Each structure stands twice: as C-alpha cells, then as structure tokens.
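Of the protein chains in this complex, all but one are displayed in their positions.
Up next, chain A:
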Amino acid sequence: MNDTIRDVVFVDGVRTPFGKAGKLFEETRADDMIIRCIRSLLRRNPGLPPERVDEVALAATTQIGDQGLTLGRTAALLAGLPKSVPGYSIDRMCAGAMTAVTSVSSAIAARQYDIAIAGGVESMSNHPMGEGVDPNPRIIAEKLVDPEALNMGNTAENLHDLYPHITKARADAYAVGTQQRYAAAVERLSADVTTMAARSTDDGWTVATADELPRPGTTLEGLANLRTPFRPHGRVTAGTAAPLTDGATACLLADAETAAELGLPVAMKMVGYAFAGVDPETMGSGPIPATEKALARAGLSIEDIGLFEINEAFAVQVLAFLDHFKIADDDPRVNPWGGAIAVGHPLASSGVRLMTQLAREFAVHPEVRYGITTMCVGLGQGGTVIWENPNFKGAK
C-alpha cells in the first residue's frame, strides 16, 4: 500500500452570477444553479472524462426543498454526470463549499479519490437564514449561547463592542474600498462567471450574465446615514454587510498526477487548512484562530502570505482579522478584486468563490507564493485554507 500523501490541486472554479435575494433568481431553483456550474466546469475542461469524477460534494446551509434530497447526488445526476459518479451533501453554514473542498481534498491527498467536484449553493430568496431551524431549548436554559447570536448582524455589532477601535467610520471606508476594487476587477472576474437562465413569471426569461448586487458608486457619504438594522444607533449597516444573495459555485480538484495525466490546468496547490471555533456571540473572529492554526500546521507565518481572500460577511469582522495580524485596512493584498460586501454572499457557496478568485489573482501575481482563503462561520467558527501559487517565480 502506498501511504504517501499526494499533492492536491485546484484545477478550475466557476460560479453563477450572484443575484439579490428576492430579485433576479427568486424563481430559479437552487439545484438548477449548481447544475449549471457543474456543467460549465465540465465544458471548460473537455480533457476530463466525466466518469473519472470520483465524488461530488455540494454544500447548502438549508438542506430542504430544492437544496435537499442529497443535493450532491441529485445535482450530479441532473447535471448529466454518469450515474456511476457518487455525490453527497455537506453543511458548515457559510463555510459549506470550503468544507466540501477540504473534505474531498483530504480524500484526494489520501489516495481515495483522484478527481472531485466541490461546490455550494444558497438561494437566500427561497431559503432565508434560519428557515425551519429548531434550536435546542438547552441553548437558552443552560445559557450555552446567547440566542441573539443566531442572528449574524448581532454578532457583528458584538465585534464592534469588543473592538471599540474598529469604528463605524473604518467599516464604512473598508466597504467603499471593496466596492471600488470589485468595480475595477469586474471584467477579470467575469472569466469565471457562467451565464444563468432566470425566469420571472411576470417578465419571462432572462439570461443573467453579471452580478446584480455591486454598488460601484458607493461613497462614504452614502454609507454614513444608512440605518443600523441590528441595533438602534448601532454600527453595522446594509452597506458594511454582505447582502442576502442567491448563487452557486463549483470547482474541480484533483491530485497533481491525475491533473498532469489529463492535461488539466493547475491553478493552485493546496498547502493545508484548519477550522477553529470561537464564541458564537462573536463568530466574526473565527478566521483568526483558524488562520493561526493553519499557518502553524503548515510551518508558515502570516508574513508568508501574499494574498488574502477573506469573506466579507461584515466589514467589522474583516477589520478584526486585519488588526489581529497587523495588516492595514487598505492593504492591497487583501481582497484585491473586491469581496462579499460588493458581490454578495450566498452562504454555503462563498468558499469556492474565494478560491476561484484567489486562483485568478495568483495567475497575475507570480511574485506571490502563498495565499489564503478564509471565512467566518455562524455559531462561532472560522475556516482557512492555505494555497500555493504554481506560477510563483521567486526563490523558494
């Protein structure tokens, strides 16, 4: 038996355009969105015989209705993958797709799979946060979690409380910056955005080609007077939070030898990953311990990281991360092509968007050797994956 660990590579990633919940994709099935992503992946990689896919791991936070029925399997079937290709569903709330990637990657490294598809979808139009949840009464009885922590906006306000130096003004400035970076990068991003048919009973069909949510003209003045919906006179506004979003992502992972055999491109090489827990009440700090853990395991330090793709659930949570690692709010290494505050955050699908975006950034940053994708997770978790840039031209 060969017990050596193999290199895992990120071959390619795609996503649908992201739509505003209740708008563009309100009448579009979540499974159809991820099916479109899987089919696009297969079309973009014609060298991959579909029957060689060993696993389809798909994430959704709310696994009922069109996101239920073991989405990984049903979407694989409906996408036209051979019936011999298995699939399963996976959930770690916002880090669903990220966990799909780490799970199948571990299996690839351990020689259990050669090729896998991982992704996620969330129709927040049809599956709003908290749909159908039934929290255990012990959460309240034993004061395990402040019930308010089930609302993510409250946890963001909590972070402002905990880190008073992260002011609303800093959050607003961060949000303006990410909108601008997205706007500047939209053409480059579009290379990995597939078109998606969307029907409206009242208006007929359209084919979405672009993200619906970004507000390229966002200004500090515009953000200053927004309502703070989570707390009177609070600091978190719609302008500094990721909007409710519909969208799907999927990516192709392989071991390095199989990728070479099939002529599949290598966009990133996985270095390692970690997940970590924090207080649910300040779930936004999750990326901090997750990143420290991942770096430690990889034998790297934060200085080794040349690009950061951090999911912007809230500006405050990104700023907490940056402060912890002593990185400037406007450091060009952080979300250089914009983040979730601009593009949106369809919960379980966002992890793969971060990776797809990092892969593109790697391609134009041969001076960067390592990058991370990291995100916070509801109920107090963080997840971080460290990637190596195959285009790195520097001294190793």
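Basically, a contact is a pair of C-beta atoms (placed from the backbone, for glycine too) under 8 Å apart; a residue touches a chain by one contact, two chains touch by 3 or more; residues count from 1.
We adopt the following convention: contacts and distances are computed from a predicted model.
Per its UniProt record, the hidden chain corresponds to "3-hydroxyacyl-CoA dehydrogenase NAD-binding domain-containing protein" from the list "Ubiquinol-cytochrome c reductase iron-sulfur subunit", "Peptide/nickel transport system permease protein", "3-hydroxyacyl-CoA dehydrogenase NAD-binding domain-containing protein" or "PaaI family thioesterase".
The residue touching the chain not shown here, chosen from A:137, A:164 or A:204, is A:204.
Screening A:6, A:23 or A:39 against the full complex identifies A:39 as the residue touching the chain left out.
For chain A, the residues in touch with the chain missing from this view are 32, 35-36, 39, 78-80, 190, 194-197, 199, 201-207, 209.
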